[in-house]
Each structure stands twice: as C-alpha cells, then as structure tokens.
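One protein chain is absent from this view; the other protein chains keep their places.
Per-chain residue numbering starts at 1, and chain names A and B are given in the order in which the chains are listed.
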Amino acid sequence: MSSFSISQIASALAAQAVGAVDLRVTGASEPASAGPDHLALAMDPKYGDGLTAGQAQAAILWDGADWQALGLKAAIFVPRPRYAMAGLTTLMDAGPQIAAGVHPTAVVDPSAQIDEGAAIGPFVVIGADVRIGPKARIASHVSIDTGAQIGSQALLLQGAKIGARVVLGDRVILQPGACIGSDGFSFVTPEKSGVENVRATLGDQQDAAKQSWTRIHSLGSVHIGDDVEVGANAAIDRGTIRNTTIGRGTKLDNLVHIGHNVQVGEDCLLCGQVGIAGSSTIGNRVVMGGQCGVNDNIFVGDDVIAGGATKIFTNAPAGRVLLGYPAMKMDAHVEAYKGLRRLPRLFRDVAALKKAVSNSDQSD
Amino acid sequence: MSSFSISQIASALAAQAVGAVDLRVTGASEPASAGPDHLALAMDPKYGDGLTAGQAQAAILWDGADWQALGLKAAIFVPRPRYAMAGLTTLMDAGPQIAAGVHPTAVVDPSAQIDEGAAIGPFVVIGADVRIGPKARIASHVSIDTGAQIGSQALLLQGAKIGARVVLGDRVILQPGACIGSDGFSFVTPEKSGVENVRATLGDQQDAAKQSWTRIHSLGSVHIGDDVEVGANAAIDRGTIRNTTIGRGTKLDNLVHIGHNVQVGEDCLLCGQVGIAGSSTIGNRVVMGGQCGVNDNIFVGDDVIAGGATKIFTNAPAGRVLLGYPAMKMDAHVEAYKGLRRLPRLFRDVAALKKAVSNSDQSD
Partner (left out) sequence: MSSFSISQIASALAAQAVGAVDLRVTGASEPASAGPDHLALAMDPKYGDGLTAGQAQAAILWDGADWQALGLKAAIFVPRPRYAMAGLTTLMDAGPQIAAGVHPTAVVDPSAQIDEGAAIGPFVVIGADVRIGPKARIASHVSIDTGAQIGSQALLLQGAKIGARVVLGDRVILQPGACIGSDGFSFVTPEKSGVENVRATLGDQQDAAKQSWTRIHSLGSVHIGDDVEVGANAAIDRGTIRNTTIGRGTKLDNLVHIGHNVQVGEDCLLCGQVGIAGSSTIGNRVVMGGQCGVNDNIFVGDDVIAGGATKIFTNAPAGRVLLGYPAMKMDAHVEAYKGLRRLPRLFRDVAALKKAVSNSDQSD
C-alpha cells in the first residue's frame, strides 16, 4: 500500500503544513472513522468532535483550528477546502490498473496505430485505421470502430463504445458503458406529419396522413475536446452531416443524452440524466442540474445556470439563471410557485370578493 | 472511397438533376464547409452565401434557385428537403463494417441456427436454440440468450443485450448497449403496502406495516416488430406473463425505458429518455418528446403527440396534443403557464381589490 508524508501532501496542495510533517498516511477519511494511518478531512469546525472520536494523528483543518488542542501530531491548512479535495484525491487515487501493452485477447485490426505506451485490456476490439495516442488506457470490453482517434492519456473504462470516425481529445475520460457515436434519432415522413403541424400551430395536428417513418442516416461523427469526461451509460449521437461536438473541459454525468448535431461549448457541467435534443447549441461554462432537458434546435447562451430538472424550451440568453418546467428565471420561478401553493386560498378570496361585489351591486 | 454521380443521387431521391449530371461527389456537406468533391446541402435560400463561401460544384437546392448564378456545375431539386435527406443519407452511409461469417472468437451454442449470410463480430455470445436470420449483422460484444430469434437484415450494434426468448423482427436496429429483455420491476409485500393505500386514497399511506419486497419474476419475454429501432443504452423489460411488445415501425431513442407488459403500437416515435411504466398501452403513431413519462396501467390513444417532458398520469384519448406536468392539452397548458408567470401580479391585484372592497364596505 502506498503512503504519503504530510509535507508531500501539503506540497501537492500548495498548502501549509505544521507539526510532524514527516508523518506518513495511507489514505484519507472522515474524522470520526479515521484510523491512525489516515489523514482526517476536517475542513469545518463541525468536524471537531469527530476528530476526537477518531484515531487520526494528522488532518486537513479549517482555518484557525488549534491542531495541538485537537490532539493531532500534524496538520495542513488550506484556503479553499473543496479545491484542496481535488489535489488530495488526485494524489491518492491509484486509478484503474490496466497492464501496459495489448492484452492477448484483444482483437486489433492490423491497420490500427497504437502508441507503444498505451494499455489495452482484455476483450477490447479495435477496428481498421484507428489511432490510439500515448499512455491511453483502455479497459476491458471497449470497442473502437473504424477510423476513430483516441487522444493521449485518454482513459476509456469498461465497455465504453466508440463509433466510427469519432475523435476523442487528450485526457478524455469515458466512464463504463458510455456510448459515443450512436446514430442520430432522425426520421421523416413522406408527407407533412402531425408533429410538423403541431409545431407550426402550437397544438393542432390538422389532418396529417397516417404514415411510417423513414430513417435519416448519420454521416457525421462526434468530436470531443481535450479534458472532457463522459459519465456511465451516457450516450452521444453522431451528427447527420456535420459532427456533434463537445468542447474542451466539459463534463457530462451518468446517463446524459446528447442528440445529433448538438454543439456543447467548453467547461460546461451537465449533471446526471440531462438530455439535449438534436441540433441545439450550448454555450461555454453552462451548468445544468440533474434531469434538465433542452429542446431541439435552440441555443443556450454562455454561463447559463439551470437548476435541477429545468426544461428549456426556447433560446436562453447568456448568463441567465433558470429553474422550472417550462424554464423561468430562477427568482420568477420561486415567486410563481409560492403563488401556486397559495392558489386554493386565492380562489376562495376571489369567490368571496365576487359575492361581496355582487351583494354590493344588489344593495346599490 | 466510394463516389456517386449527380444523376445517380437524383435517381435515388426520385428528384430532378440539372447541369453536369455525370459529375461525381464523395460525400455531403453543409455549403460553407464543402470541398470540391462534396455535394452541398442548400435546401433553403439562407444557404446561398454559404454556397459562395464553400467549394462545392454541385448542390441540392431550394425550389427556384438559380444554380448557374450560384456558380454550380450541377444541381438537384427536391420537393420535400427533409425527406430527401433520408434518401441521400441512406445512399451514402457505408454502415458498420462487420465481416461476413462468424468471427473466430464468438461463442456460439451448437444448437443455434445462424443463416449463412449473417455477420457475427468478435466476442459475441449466442445461446442455445437461438435463430439468426439472413443478412443479420451483429457487432462485437453482443449477447443473445437462449431461444431468442433475430430477424433478417437486423443490425445489432456493440454490446447490445438480448434476453431469452426475445423476438426481433426483420430490419430491427439496436444501437450500442441497448438491453432487450431485462426482468420487469415488479415487487409485492405480503400485506397491503403504503403505496397501495396512497393509490387508493390519493395521498394517505394509512398504517401500512413495515415490510420487505418480494420479487415477481418475469416469465414473459419481449416481441419487437419489423423495422423497429432502439436507441443506445435503452432498456425494455420482459413481461410478467404475456410479452412486452413494440409494434412495427416504432422508433425508440437513447436511454428510453419501457416497463414490463407495456404494449407500444406501430409507427411511434419515443424520443430520448422517455419512460413508460409497467402495463401501460401506447397506441399507433404516438409521438413523445424527450423525457416524457407515462404512468403505469394507463393507455395513450392513437396519434397522441406529447411535447418534451410531458408527464402523462391518466388515460389520454386518441389524437390529443399534450404538454406539461401533469399533462394538459397543449393550448390549455400554454394559457395556464402564462397565468402562472403572472401570478405574483394577480395576488397583488386581489389584495388591492380586497382592500378596495373592504374600504367600500366600511364607507357604505
């Protein structure tokens, strides 16, 4: 088991260490459940009691904590605790263990170019003309179809599926089961359909013929920028003619659905089960809570933030903070729904008013 | 790289070609990014500038466009542009490349009957008594359990999972990771549960006992008609006694969930992340936008159209156009939500009225 000295950890966090900085720990723990070899994470005074209950000899502490009074031998102080978690967990994460080289069970097309430093696990399938960059790690049961390109240090976890001609940037992470490059969901009827009429009239199907759906195939692919992460069992469709794109630094959570032709900007966070319908454009630094939905063929501007399960039906200007179904500005939503809860009382008030006014009229 | 003549494309689209119809193109592009070997897709006058900016020598054009003035050598005119996309992309899609025959790594039960023309990829597992039809194509890591039947020309993409006794019709397409025939989510408590009481009373749990759940196993399977498509990482549960069924021509998008015993009709479109709870019946030609939900044990009539994220709790008559949570007629929903946004003002108005009437009463 690997271990880390307090000074080594402090250095990784660009933080200040005090006390017995040569003390070594093997992992991190919540204060109350920490063993003697653990670094306790106590960045808030509320963890003080936990520290006493647990066995940690070293901790990351809140600003101003009296580490000696807390019975510790060493401590680290950090200015922004949540950011320190990034440095600490990166240091301590051993990561998935995929042996270097190509596992003998992998099926690799002879035309594929695999960098010598890449690690390819059991039962991986790599198609013709695929290119895999330096230090890429590919876990078991991954499939990479014809002509796809995988960037350097990419990490493709178990059972991820990469379609033909998909491009993944450097350091891209695909969680298990993620599917990049499924066909777009694009179908058309020979004549105008009821859906087309409803969209035009906002509610009227008119007398559309009864028809079957004909498939529009996806000739485009998916391009994913550097430092993107895609969650478990998420799915990103290829474009019809152009590529579906995900910008550098954007993170998609589990079970997220990205439709065909969608363009997602840089540094976005799309949380669990978010869905973006076909041909919509999402700006940079957009954050969407879990289960948000975006209509097709609209745009969501830079820096939009949408609370959980917000359903965005129309274009959203840059910087807007949204909530609700349909999406409203967050503060307007809070007001409107306060009103909704009080509606039964309002109906009673109005009924009483009608009666009062009617009586008043009759008494005139 | 394959190429196509303008006359060949026009013929595939049953459309009219003009100019140098023997010119050959290797792919389709948006006008502005088209190279000299591309067919530009410019079915709307708004693409006129793009044509000038790009290098295409041939294009599909909007009705009435002056192809020569646009600097083209050849052009195709189509009456319904979106429908033309179906023909064009079908012609140009080379499709997944799965070598004919059975890959040597596949594990195939000796009792399985595989048509000679079928293509079976690496690491595919085919169970006892499975039957696979002519020209079916099965990509890597697919599993097909005991007694399942796969129709002719079916296309099962990477990692799709087909359960025991599932029947897939001809030309069915399963996107990567689709799961057909998972067990139904059906559990029961020995005595009446709080959920049963809430359903009966619309809100009151009464004093239900604290109990664990006992599993109802799924003895039925899933039957899927011809020309059905199922999206990436979607899941369709088997029925309890009868089969869950998906009718001919219906298309399910990524991450769609179909519960046990559900009957979906023909020619439906269920967009990304739609969920249909157990034992509900969906009619023919029903269209649901992304993230719609349907309650269990209800029916949704033929030709119902539901906007994005509509939650259908009660039976929906044929032809109804729905929106909202809970679902309302689309036009009523639009009106109601206009009101919701204006609620804070309404409360102020009513407060003012109360004051006015009260003053008026006092002044009487």
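Operating definition for what follows: a contact is a pair of C-beta atoms (placed from the backbone, for glycine too) under 8 Å apart; a residue touches a chain by one contact, two chains touch by 3 or more.
On a predicted model such as this, the values are computed, not experimentally measured, just so you know.
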{"item": "Which residue of B:S29, B:Q153, B:N233 or B:T250 touches the chain not shown here", "value": "B:N233"}
{"item": "Contact residue for the chain not shown (choose from B:L39, B:A277 or B:V300)", "value": "B:A277"}
{"item": "Selected from B:S29, B:S143 or B:T281 as touching the chain missing from the view", "value": "B:S143"}
{"item": "Residue numbers in chain A that touch the chain omitted from display", "value": "27-30, 33, 41, 80, 82-83, 85-86, 89-90, 92-93, 96-97, 103, 105, 121-123, 139-141, 157-159, 173, 175-177, 227, 229, 231-233, 249, 251, 253-255, 266-267, 269, 271-273, 284-285, 287, 289-291, 303, 305, 307-309, 319, 321, 324-325, 329-331, 334, 337, 340-341, 343-344, 346-347, 350, 353-354, 357, 360-361, 364"}
{"item": "Touching residues on chain B - with respect to the absent chain", "value": "105, 107, 123, 125, 127-128, 141, 143, 145-146, 159, 161, 163-164, 177, 179, 182-183, 185-191, 194-195, 198, 202-205, 210-219, 233-235, 237, 240-242, 255, 257, 259, 273, 275, 277, 291, 293, 295, 311, 313, 325-326, 328, 332, 335-336, 339-340, 342-343, 346, 349-350, 353, 356-357, 360, 363"}
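We take it that only the chains that are shown with their structure count from here on.
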{"item": "Rotation angle superposing chain A onto its copy chain B by C-alpha atoms, nearest 5 degrees", "value": "120"}
